[in-house]
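My questions all concern the structure below.
Note that this complex is displayed minus one protein chain, with the remaining chains in position.
By letter and in written order, the chains are A, B, C and D; residue numbering begins at 1 in each of them.
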Amino acid sequence: MSAHPANALPLLERLPVALRDACTSWLPESWRWLANSLLSIVAIFVVFATLFALLTLAERKILGRVQNRPGPNRAPLPFLGIRTYGLAQPLADGIKMLTKEDIVPRGADRVLHFLAPVALLAFSILTFAVIPYGRALLPVELDAAVLYFFAAGAATELAIFMAGWASRNKYSLLAAMRALAQLISYELPLLLSIVPVVLVAGSLSTSEIVEQQGTWLFGVFPQWHVFTPWGFAGFLIFFVAALAESNRSPFDLPEAESELIAGHLTEYSGFKYALFFMAEYFGMCALSGMGVTLFLGGWQAPIPALAFIPSYGWFAAKLLALLFVFMWIRATFPRLRIDQLTRLAWKFLVPLALVNLFTAAFWVLSSGWAGPLAFARWLVAGTLVLGPFLVLGRRLSAGLGPRTYRYA
Amino acid sequence: MSLAFLLIAFLTVATAAVAMALRNLVRSALLLGASWAGVAAFYLWAGAEFLAFAQVLVYVGAISMVVLFAVLLTRPSRDEGAVSPASAGRLLPALIAGGSVLGVLVGAIVGSPLRTAAKPPLAFTVRELGLQLMGPHAASLVVVGALLTVALLGAVVIAAPGRPGDREDPR
Amino acid sequence: MNLSPLHLCLLFSSALFCVGLIGALSRGNSILVLLGVELMLNAGNINLIAFWRFGPAPAEGTGVLFVLFAIAIAAAEAAVGLALVIAVHRHQRNIRLQEANHLRG
Amino acid sequence: MSAAGELAGLSAAPGTTVRAVNDPFHGDLLEVSMGPHHPSTHGVFRMMVTLDGETVVKLKPVFGYLHRNHEKLGENTTYLGSMPYTDRLDYLNSMTNNWAYALAVEKLSGQPVPERAEYLRIILAELTRLLNHTCLAGFLLQDTGCSGTPLMYAFREREHILDLFEALSGSRMMCNYQRFGGCRVDPTPGWLAAAARLVDGYGRFLDEYEALITGNEILMARTQGVGVLQPDLAVNAGATGPMLRACGVDYDLRKVDGYGFYPRFEFRVPLGDHGDTYDRYMIRVLEMRESIRILQQALRDLPAGPIIDAKAKNRGLRPKAGEAYGRIEGPKGEIGFYLISDGGPNPYRYRVRPPSFINLTVLEDMCLGQTVADAVVILGSVDIVLGEVDR
Partner (left out) sequence: MLGSGLLQGLAVTAKNLAGSFHDPARYVTTEYPEQRTKLPENYRNFPFLVHDDPADPNGTLRCVACQICEKECPPQCIYIVMERDEKGKALRRPKVFDLDISVCISCQICVEVCPFDAIKMDQEYEIATRNRFGGLLLHREDLSKSNAYYHQIHPTEAAGVDAALAEQKAKQAAAKAAKAAPAPKAAATTATPATAATAQDSAISPAPAAPPPASAPDTPANPAPANPPPDA
C-alpha cells in the first residue's frame, strides 16, 4: 500500500498503514520496501479470503431468505457444539472441501486440469492490486491501472477454457466453448463502458479517478460518476458486463447446472473445486471493487458530514452493497441462452456503450454551461442515454412480450 | 544485465519453441499465450507498462481466445486437437532456413558495435503517450482504426456461413 | 565478449523470430502457421522496444507508438487469418495447408 | 454447401424432422447423453442428443429406467389392489389417477356414485390440478436457470395442498383415496373450511408468482418461439392436456366427456395460439385460475349425503366379463385406464394411457433446431413424471 504523503490524515484513516509501518520499522531501509509489499499482499489475501468465506455464507443465507427458508444455520462451532446461525458453515465447507478426494478423469489432460484452477485464482488475485481500498490504501500505484485490471481479468476466461477442455467431458467442452464466446462478447462492452470514465477523468490511474469524484454539489450531492447521465448508463452497462464477466447468474452459462450439469466444474472435486469457487468470488469482488472505484466514488463518503468514517469503511460498505445486488439478481432471474447472451452484448450493450462515449464527450464539452443551460445539458445528455436505450431495447425484444389468451 | 531479463527471455523462447513443437493444438495455443505474456513481461521490464498491459489484453485476452475458438471449430475429429507432427520433409528445410537466419542475425548483432544511451530509466507516461497519439500521430491512429474496422468486418464476412442468416435460429 | 543489454535484447528477439519461422515453415496446420507468424511479429516488436529503451532518444516514444500500431495490426491479422482458416475448414473439412491449394469454394 | 444449408435451413421451420447425422458437412457432431443422471431430466430420463455446436440435430429419448411392470402387476392383483399402485404412476397427481381408475372399474362393474362423492372427486381433482401446475411452473423455471426461487415459492404453496391431502386421506402423495362407488373418507367441516381458505388465497399467490416471473424479459426470450408444436402434429401424436391446448386445439375432456358433474360447473378453457414453451407455461397458469373458480363453486355447493354407495363392492370384486375405458382430464392430459374383465377377481387386461408418456413422443420434433439449453426447457414444459412414463 503506497506510502501516501498523508501524515495529516486522522488516525483511523492511517491505521492500516501505521500498523504496517510499525511492523516493519525494525527492518533496514532497503528491506522495508519488500516487507511492506509482502505485508500488503498478505493483508489483502487474508481480508478477501475471509470475505470469501463470509460471502459464501451470505449468498446462501440471502438465497434462503428470498426463498423463505432459513439457509444454513446448523453447523456448530468445532468442539463447542454451539450453533451460531450458520457462522461456522464456511469452516465446515472448507474442511469438507479439503478432505474430499481429488478426482481426475482418466482421459483428462492432467497438467491443464491441475493448472486451470491455479491460473484462475492467480489472475483473480492479480486484479486486487490496483483497487484503491481507502484514501491511503492503494497496493500498487500504476499509471495505467485500469488497463492493468482488465488485462489481468481477461485471462480468467482462458483458465475456464482450460478447465473445460482438460476435463475431457462433453459438458465441460460445451462449457469451454461457451466461456470463450462469452468472454469475446463481453470484454468489449466492459471496456467500452469504462472508456467514458477515463475520458472524463483524463487518467487511467484509479486513485486519480477516485480523487476526482470527491466533490459535492451544493455541499450535499456527491459528484460520483453514477450521478451523471452518462455515468448512470455506463454503470449499468458495466454492471451487466461484470455479471457476464464473472459468470454470475443470469449469465452463468459456462456452469449452467440445469443444462450442463456443472459445466467446466463437472469433473472437479475437493480442493480444486474450492479454488474455482474462491476465484469466482474473488472475481466478483474485484469487479465490484472496480465498479465502486469508477462509478460509485470509490472510498469517498456520500455526504461531507459522514466523512469522519474512515474511507475504507465506505469502500467496504459500497462493495458489500454491490455484492448484495449480485446475489439478489441471482435469486431472481432465469438464465439467458448463449445466442441471446451474445446478441445482448453485440446488438445492445456495445452500441449503447459507444453512444455513451459520445454522451460523455458532450458532458465534458458542456461542463461550462450554467443556469438554464445546465438544465439543457442534463436534458440533452438524458436524451442521449434514454433514446438509444429505448430504441435498441425495442429492437432487442422485438417479437417478445406479454400475450393475451383466448378461451374456448 | 538483470537476471529478470534472462529469465523472461528464456521462458518466452522456451514456451514458444515447445508450443511450436507440440502435437496438441490446444496446448500449443495455451503455451503461446504464456509466451506472449512473456513478451508482455519484457515490455514491463523495459519500462513500457502501457504496452505490456495492451499486449496482455490483446494477445492473451483476445487473440489466444480466437485461436482456441478456431481450434475447437476446426478440430479434425474426436482426437481433441492433436495434429500430425511436422514431417521430416518439411522439418529439415525449415530447420535449415531458420538456423541459417538465426546464424546470420546472431552474427550481425554480435558483430556490430551498437551505441547505447546510458541514461537513467525514463518516464514515458500514459499521458504523454496519449498526447503523442492524438497529436503528431493522429493520422496514423485514424488509419489503424479504419484498418481494424475493415479487418474485423472482413473477418465476419469470411467466417460467416455462405448464405447470411441460414444458421441463425428464429430467436 | 561483452554484450550490452541492447545486444541481449536483440538476440532474444532473433531467437523468438527463428522459433516462429521454423514453426511457420515446418507445420502443416494453418492455425499453427498463423501462430508462427504472430510470434515473428512479436519478435519484431521486441526489437522496436529494445531500440526505444536503449537507443539514443527514448524520450520521444516512437518505439512504443510503433509497437502499439503493430499490436493493433497483428490483432487484425489474426482475426482475418483465423476467419480464413474457418472458411477453408467449412469448404474442405480440413485445414492442412498443402491441401488448401485452390481458391474456388 | 447445399446439404449443410438444407440441414441448417430446416431448423428454422419448426416441426420438421432432421434425422441426418453423418452427412459430410457435419461430420463432427457432438453426441451427448443427457441423463439418466442429469439435473434437469426430471428423474431417470435420458436424452441422446446430437449437437451441431449447441444446436440439436437429433434427439432420442430413452426411458424405462423406472419401469416397474405396472400393467402386469395390475393383471395379477385384485381390482382394489391396483388402486394404491395407481398412486405411484404420476406421483404428483394420485387423486386424479385414482379417479380415472375408479371410473374405469365403475364402468366395468356398473356401480353408481353418490352425489357428494362426485363433488369431492371434483374438488380433489382440481386441487390436484393446482398442485401439478404449480409444481410445473416451479420446475420449468428451475430448468431455465432460476436459482430455486420460483421453485421454492411453488413448493411452499404445494405443501399447503399436500397438507390438505394428508389430513383427508392420510398420505401426502400416495392418497389412495377413491373407491369404486365413492370415496374412502368423508372430509370434516374443518377440512372443508381449510380448503376454502386455501382456494381463496391461491389467487394472491398466483398474482405474486406472475409478478415475479411472467413479465420477466429473460423468461420471454427463453420461452417465446421456443419448442413450437404444430397443432396437427400434436393431434396426430395424441398429445393431450395443456400441451395440446397450448397449440390452440380446444380439447378438454371436462367439456368433451362431461364426466362427473363437470357440466354443472362454470369454467373456461384457455387456449394458446403459438404452441411454444411460453404458451404451455401460461396455459397452465390460466388453468389454475379456472380451477380456483371450479373449486369455489364446488366447495359452495357440496351436498350432504353418503360418500360411498351403500352397495358399493370393493373387496372381492368380480365384474362381469367385458371391457371398459375410463378416462378423465388429468392435469397432464388424458389419463385413462382400459380394463378387460373375464369375470375373475383380477382384470384380464389392465392398460394405462399415460398422458406424459404420450406427450413425450413429440419431444424430438419440438427440440430439433433448438439449442441444448432449450431442449431442457422444452422437456420441462412437456411436464413428465417418470413414474408414469416408465410405469
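One rule holds in what follows: a contact is a pair of C-beta atoms (placed from the backbone, for glycine too) under 8 Å apart; a residue touches a chain by one contact, two chains touch by 3 or more.
A quick note: this is a predicted structure, and the numbers were derived from the prediction, not measured.
Every shown chain touched by the omitted chain in the complete complex is listed here: A, D. The chain omitted from view is touched by exactly one of A:Pro10, A:Pro70, A:Gly202 or A:Gly399, namely A:Pro70. Of the listed positions A:Ala316, A:Ala331, A:Ala353 or A:Val385, the one in contact with the omitted chain in the full complex is A:Ala331.
When the omitted chain is restored, the residue from D:Ser82, D:Gln111, D:Gln224 or D:Ser356 that touches it is D:Ser82.
Among the residues D:Leu89, D:Ile218 or D:Leu244, only D:Ile218 touches the chain that is left out of the figure. Think of the hidden chain as still there; on subunit A it touches residues 62, 65-70, 328-329, 331-333, 389-390, 393-394, 396-397. The chain not displayed touches subunit D at residues 77-78, 80-85, 87-88, 149, 153, 156, 159, 163, 166-171, 174, 176, 184-185, 208, 211-220, 314-315.
Here is the rule we use: only the chains that are shown with their structure count from here on.
Counting C-beta pairs in contact across A-B and across A-D gives the higher total for A-D.
The distance from the centre of subunit A to the centre of subunit D, with each centre set as the mean of the Cα atoms, comes to 43 Å. The set of subunit A residues that touch two or more partner chains comprises 173, 177, 339-340, 399-400. In subunit B, the positions touching at least two other chains are 50, 54, 62, 66, 69, 161-162, 169, 171. Remark: subunit A residues 109, 112, 142-144, 147-148, 150-152, 154-155, 157-158, 161-162, 165, 168, 173, 176-177, 180-181, 183-184, 187, 203-204, 339-340, 399-400 touch subunit B in the complex.
Listed in rising order, the residues of subunit C touching subunit B in the complex are 1, 3-12, 14-23, 25-29, 31-32, 34-36, 38-39, 42, 45-46, 49-50, 52-59, 61, 63-65, 67-69, 71-80, 82-87, 89-90, 94-95. Across the complex, subunit A meets subunit D through its residues 63, 66-69, 170-171, 173-174, 177-178, 249-250, 252-253, 256-261, 330-340, 397, 399-403, 405-408.
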